[in-house]
Structures are given as structure tokens and as C-alpha cells.
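Note that this complex is displayed minus one protein chain, with the remaining chains in position.
Coming up: chain A.
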Amino acid sequence: MLRRALQLGLGRGLLGRRLGTHRGGSTLDQNGKMSEIKKKIQSVLPGGAWNPPYDTSYLPPEHSDVVIVGGGVIGLSVAYWLKRLEKPRGAIRVLVVERDHTYSQASTALSVGGIRQQFSVPENIQLSLFSVEFLRNINEYLAVVDDPPLDIQFNPSGYLLLASEKGAAVMESNVKVQRQEGAKVCLMSPEQLRNKFPWINTEGVALASYGMEYEGWFDPWCLLQGLRRKVQSMGVLFCHGEVTRFVSSSSHTETTSGEEVTLKRIHEVHVKIDRSLEYQPVECALVINAAGAWSGQIAELAGVGKGPPGTLQGTKLPVERRKRYVYLWHCPQGPGLETPFVVDASGAYFRREGLGNNYLGGCSPTEEEEPDPGNLEVDHDFFQDKVWPPLAQRVPAFETLKVRSAWAGYYDYNTFDQNGVVGPHPLVVNMYFATGFSGHGLQQAPAVGRAVAEMVLDGHFQTINLNPFHFSRFYLGEKVQEHNII
């Protein structure tokens, strides 16, 4: 700065002198010019005030229309649909901020990968049906010219949900709803079950519902990479960093009943670069919270829930991290190729993995037994005590098995009603949520992405109406309870 001021001063001085003098002041002129040139060269070389060779390509842009916090399957799906539905092409600049590019703790990568329509809430069924159609035509949706087609390794084997006497009536009414929405589910009696799957022990089973089509499991990593590749080709920017702060402004208005309401608007997102103290403030118009298991923290940063409890300002986002274990075991006499994704009435589940008599399975713990979500360490005693006994009782062949490996992953668990939160926050007007799916986020990701993109671009949902999943239900106490949570 000082150098530039000196230069300007020198320049003006030279000009002033030139106007007033004849050829007499030439030596002074030469010295002045040389020093000026020297100063200019010094500023261009490294170490000077202006350094163009300094690489800033790892920093996110200074302005972005939409900032998506979280680069998992939901975040990438929102980015994809935003780019696909925008008019005109290239109108919106989208930035995806992902803290961990190896996805080592992301729920997407650690997921078992199942997709089903056997839910009790109609919106969940519709979301899942659309996602199945997306996965089936994935090479039309996510085609990138000159790149090989995706193979998500879908197993169309279906889900088999078992119900005891207590749950049989609920299962029947659920199946009715599912059939109304277009799912292909059939109800089976214990005898039909024994005929179809002779390896099942039907003691204690009153009714079973079996998905004939559109259900199964697939490779979530492939979907993630496919989305990533397509989204990059559409021009979405990625940043390897963490959101640490939101800079927002508030305005006070009155509601029709005379209450004072504080509306907040986020202006900037501070993105801290990985393994560094450097951060970049990104000016944005919208923020989409797709941070999965960490959405609660992001919401707190934005000021959601800062207020007296019992009011809308004081309603926090009830999404927290819950750890779930998945075990892989080998059972030589186990069920064969036709094994569906079996979910026992007790909550324990398993599915076939590959051709070598390997099975993946687990169980959701009860509220009292919830493990500490601080790390992703596996508790093998949980398998011995809670997973193996019900599965061995249901499938007698599982009495002899050997656990090959196990891992743990997070559910972005919605403690209110175990269903997703989709849509804008009523008070922080430009933060949109797409989180809280409690274990069925992967199978709903394509549809949720589309819904959020419609909400952002058109202001309302067009294909699937997700108004029941709005944030305000936490304040109003209207639960959209999902009964079939695995």
C-alpha cells in the first residue's frame, strides 16, 4: 500500500515537474523513472505485495448461489437435481462442502444398501418408488459422455418382513397402504412361508409381507461415485473443508396475531479448509443442510434452537448421531440364492452377500442399549447377545456360523418421529433441511434431492408432496411416525 502511494506521489510529482520545466530537469527524471521501474519489478516478483502465483484453487469461490453442507448421497442428489431442473442451463452456481473426501464416517458408504417400499407412511413409499425408478434407469440419468456405464449391482430379491401376533394387524394395514401407492407386496401365511423358504422356522410368525418387485439391495458407493462424476460434469463446485460459522442478519416482523418474530437470513458461510486454520467466507443465497449425522451441529451453528424452550425459536433440530453395527458372517449350510432381505419381528435383520454363503446382518438396539456414538468401534458382544439369538431361532441353520468381520456406521436419527426433515426452516429463511432419515436416507436420496430442488427452484413441491416432513412439525408436535424402522 505504502509503495503504491509512493509511486502515485512520484508519478504526480514527475508530471507536475514536467509541466513546469524545460529540458533542464532530465537527470532527476531518469533517477525517478528508474526507481519507479525497480519498485514495480519488485512487487511482481515473489515476496512482493502482489503475488499472482499463489495457488488458491483449493479454496471455495467467494460467491455461490447455493451451498450444500455435506457431500454424501443426499447432498449430491440435491446438487444433481438443482443442476438438472434449473432454467436456463448454468444459471445456478452450486457449491458442495464435504469435510471428509474419503467418506470414512459417512453413512452412505457404510450402509447395508437396501431399498424397500414397505413403510407405513405413504410419502416414504412414494419416495422409495421414485428412487427405484431412478436406480433402474441410472445410466440414463447419470450418463456422462465417454465414461463407462454404472453398475450398481442391484439384487432384486425383495424384503421379507415377519410379524408376530401383536403386529399382524398393523402389517396388514401397512400392506394395504403400500399397495395403494403402487408397491408390489404380497402377504404370506406361515404355511406359504414354509413352502417358499424351507429354511425359515415359522414359530411365532403370524404374518409375513414379501416385496415381489422394486425391492432389494445395491452398492451405495457406486451410486455415490456415479452422482459425483455426473455432478462434476454438470459444473458443481466441490470444496474439501468444514463449515465453521454462518454470518447472518436478523429482521423483526410481527405476525398477524401481533407476536414479534425474528427472521434470520444467512449471508455468508465460513468454510475452514482441512488441516489448516485458513477459512474462506462464501457469500451465498441458500444453504442446504445435508450433513447427515452431523446436521444437528450445523443447525446449531445457524442459530436453530436458540431461544426459550417451547417456542419456535427454541425448537432444536432433533437429529442426532446413533451408532449401528453391521456384522458379516459365514454359514456353510445357510439359506441359498433366493434369500430376500429378512427382517424378523424382533428387529434383527440379515441378507445374503455374494455367492459364498456369507450374510450381512444386525439389529437396532433399544433406547436403553444405545451405544456411545463418539467413535465407530464395534461391540462384538452385541452380536452374541442381541443379534445371533433371534436370527438363530428364526433360521436354524444360523446356529453354526462364524463372524468374518463387522463395522459400525451412523444413523442420522430423528429422535422425534424417525422420518426425514425436508424443506426450509420457518425462521432461518434460507436454510433448507434434507436430513434425519434414520436409516432409510440412502433409499430415498434421489427422490429427496428432487423434492428439495423443486422447493428451491419453484417454491413448492411438485412431484411428491413432502409437506408433512416440514420442520414446523417439531414445534407443533405433529408426529409422522414411521413404524417400519429397521
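Note that in this section contacts are C-beta pairs under 8 Å (C-beta built on N, C-alpha and C of every residue); 3 or more make two chains touch, one makes a residue touch a chain; residues count from 1.
By our rule, contacts and distances are computed from a predicted model.
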Using the UniProt record as the reference, specify the protein name of the hidden chain from among "Small ribosomal subunit protein uS9m", "Anaphase-promoting complex subunit 5", "Serine-threonine kinase receptor-associated protein" or "Distal membrane-arm assembly complex protein 2". "Distal membrane-arm assembly complex protein 2"
Tell me which residue among A:Gly182, A:Gly336 or A:Pro396 touches the hidden chain in the full complex. A:Gly336
Selected residue (touches chain absent from view) among A:Cys239, A:Val269, A:Val421 or A:Val448: A:Cys239
Among A:Phe154, A:Trp407 or A:Tyr475, which one is in touch with the chain left out? A:Phe154
Touching residues (missing chain, whole complex) on chain A: 57-58, 101, 136, 140, 143-148, 153-158, 212-213, 216, 228-229, 232-233, 235, 237-240, 336-338, 352, 355-356
